[in-house]
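Structure incoming, see below.
Missing here is one protein chain; the remaining ones are kept as they sit in the complex.
This part shows chain A:
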Amino acid sequence: MTKIDFNLRSDHIEPIQEMLVPGLLNIPVRGMSLKTARGKKLEKGAVVAQHPGQGSADVHASLAGKVTKVSFAYVTMLPGEGGGVAPVDLSSVDDDKEMIRTLRRLGVSATPLMESELLLINGLNPEPGVTSAEALLAHEKDILIEGLSLARRLVKPSRCILVTSGGPEVQGLGDCEVQTVRAEYPASIEPLLIKAITGKENAEGTAVLDIHALWELGMVATTGLPVTEVVVTVGENNWRIPVGTPLRHALAEGGLECAEGDVVRLGGVMRGEAAYSLDQGISKQCRAIGLVKAGEVAPVENVPCINCGECVLHCPARLMPNLITRYAEFDRFEDARKQGLDICFGCGICATVCMARRPLLHLIRFAKEQVRTTLDA
């Protein structure tokens, strides 16, 4: 039987590489209000779309160029001549609320930046298949320290702890305390990280910032320009890629070749989505791009649960995923909630160990989405 490697520690991390500029950008804007139109010429860093939600960030043009196509999901741009927007002087912003508004305008999500007693910096790679978090920690320390001082200003913590895997290339971060945890997935998931450090399952007054968010903060703090790049693991290496770069380009530059029947995953091995087109642009939330070769992973099966109990024995939240997913399958979302749907972290361990190969994570996500849009609306 396959042995799964849940290790989150990356032992050899190459410096982050810059990717060749793509010939086309497809910037994801689904669910946002568009601030541009077809035919417009944009400077690098100009606003493309604004997020309506509280605390969510705007999206900007990651290169200067001309908008050639606009749909509800993507803004397509042809990179060309043009300058960049003027930087914002963050040092002149004194008020915290004003600062958060400014950060949002510059493309940084400010949701985790609430005032808290304890600030945890999640230095673990989020999941197997992603090494970009530790790569940032190893090679972009100056930017992270800039980000940390800005985060400290907003969160006002009395303690600040960097949680790491104890990997050889991962050292401390400024004057932040360092604690090491056993770097095995799902240790990187927020509630479990908080529990590992504080020992409490219901820890209040703890803010968790992951390394990618800290890097975005740091980029904004050092340049005053909007965030238009993501650091993504492609294959073995880590790259700085403009938001909206088509998958086709990123895969080719990263040295991955996609053949008939392969799955292209956007994100880690455990939670990453499968891409449906190589023209899809990389979003700001993307942490890794990888290939799942045809026949490498047994496909999910549309079979009923056989009640073997593997998911229950593995669930880090001590839930019964077998019941939750059975309720989800038959549209009984209230019952799924009574079984702890809202507590579920969505780590996907239940689905990896499912004896019958049911799409457990998929059903849980479906139920959560249904609860969010119908029951809670």
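Just so it is clear, a contact is a pair of C-beta atoms (placed from the backbone, for glycine too) under 8 Å apart; a residue touches a chain by one contact, two chains touch by 3 or more; residues count from 1.
Everything that follows uses one rule, which is that contacts and distances are computed from a predicted model.
Chemist: Which of the following is the UniProt-recorded protein name of the chain this complex doesn't show: "Sugar ABC transporter permease", "Glycolate oxidase", "RnfABCDGE type electron transport complex subunit D" or "Hydrogenase formation protein HypD"?
Modeler: The UniProt record for the chain left out of view names it "RnfABCDGE type electron transport complex subunit D".
Chemist: Which is it among A:Glu98, A:Asp142, A:Glu301 or A:Glu334 that touches the chain not included here?
Modeler: Considering all chains, including the one not shown, the answer is A:Glu301.
Chemist: Would you mind spotting which of A:Gly84, A:Gly235 or A:Gly340 touches the chain that isn't drawn?
Modeler: Going through A:Gly84, A:Gly235 or A:Gly340 one by one, A:Gly340 is the residue touching the chain not shown.
Chemist: Under the stated touch rule, tell me which residues of chain A contact the chain that is not displayed.
Modeler: The missing chain touches chain A at positions 1-4, 26, 71-74, 128-129, 191, 201-202, 258, 261-265, 267, 269-280, 290, 292, 294, 297-301, 303-310, 312-313, 316-320, 322, 340, 343, 345, 348, 351-357, 359, 361-362.
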